[in-house]
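Here's the structure, in structure tokens; my notes come after.
With one protein chain removed, the remaining protein chains of the complex are shown where they sit.
Up next is chain A:
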Amino acid sequence: MSRGGPRRDGVPAGPGSAGPVTARGERRTRGWQDSLREYALDVRGSVRGGERGPLLVIAGLIVIWIVFQGLDDKFLSPRNLSNLSVDIVGTGLVAVGIVFVLLIREIDLSVGSVSGLAGAAFAVLNVNHGVPEWLAVIVAVAAGTAVGAFHGVFHAWLGVPAFVVTLAGLLIWNGLTLYLLGASGTINIDEEGLVASLTSRHFGNHLAAYAVAALGTAGYALAAHRRRSRHRAAGMPYRSRGEVWLRTGLLAVIAFAAAFTLNRFQGLPLALLIFLVVLVVSDYVLRRTRYGRRVYALGGGVEAARRAGIGVERVRVAMFMVSGTLAAVGGLFVASGLTSASPTTARAAGSGMLLINAIAAAVIGGTSLFGGRGSPWSVLLGVVVIQSIASGMGLLGVQDAVQFMITGGVLLAAVAADALSRRAQARRGRP
């Protein structure tokens, strides 16, 4: 998976690469031990280089799981893990939107309110006004896109700092949500409907989960081998065959273990599948397309991007539109999980819990608040960490007050790690 930044993964920037190209061009087929050692050096180099590899976070996640399992042995049960895999999706989608905005070195504080607005808009349209579900969904998501465009225009063309625009948005859209729900109070959505099925539907057939695991692994292996042979054909440095197999193997183990666990409960959740598709697509767009390159460029230097002829304002507006859209989609998943939209949940959305969780998920996974570094995949890891903590605390019956403090503390820790790694990079960057 990615280590953040649009660089070819697996190329060490450490002292090993100081020589001319040929020194690394010789990374030919070698034994497993060599691959492992190289990988370990890579990881060590990137940790010391201030790049927070995913390994540290994975280690943290394992600790969290062990602790909660120790406190309550239901924590790692297939049922709880399966629920976790559904519960991460709402926050996760919102966080993917946040990643797009963080990459251009901005922030969107309105996502919690926008997600609440989408849920409420859907419920009011569908339940109160009898609008067909599919149309209500489209309107709710389009509302998110429009709200994002609104923020983007204020920021990009009027030059208002994004955090102020979206802070105002936080209140405005939350107010609008409460206003929409005002007349009717809590609205229960159709439990058999499209939106409810977003989180309730599971593919009971065991083959589904395994097929997705196999497809993902095979897709990764194919892409990696294709890159490898293209690089080799062009006489450029490439990963050793062992390293490619090692990475593929790790991915396969994780994917099939997850599929096995999900199949021991209700099978592959539709929500998880949608989330994975969004991750794959957005990662591809950001890291492999010309458009994505512009996004990273903006995060690395607005002025440089502008002088290279990139339409900075347009990209900015587009990123806020992505963030608004994904916030709305995430909001539909939240409403789906609750099978309702209510003033209470709208107030909760306005209180910033979802916002904080989404930002924390992005940053924990390795997306930088300082722009230009990170990727959508970072969200997967981050949101699993966040949701594990929330789920564990829920199982243990920890009261809200304490949950707030812990969630805030986790965000602060993640951001501090981000700032420290940035400083470490700056130290190394300029000798």
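As a convention for this text, a residue touches a chain if its C-beta (ideal position, glycine included) is under 8 Å from a C-beta of that chain, and two chains touch if they have at least 3 such contacts; residues count from 1.
Here, contacts and distances are computed from a predicted model.
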Among "Cell division protein FtsX", "Sarcosine oxidase subunit delta", "Ferredoxin" or "Sugar ABC transporter ATP-binding protein", go ahead and choose the protein name stored in UniProt for the chain not displayed. "Sugar ABC transporter ATP-binding protein"
Given A:Ala297, A:Met321 or A:Ala360, the one touching the chain that is not displayed: A:Ala297
Which chain A residues would touch the chain omitted from the figure, given the whole complex? 5-8, 11, 13, 17-21, 24, 230-231, 234, 236, 288-291, 293, 296-297, 299-301, 303-310, 371-373, 425-426, 428-431
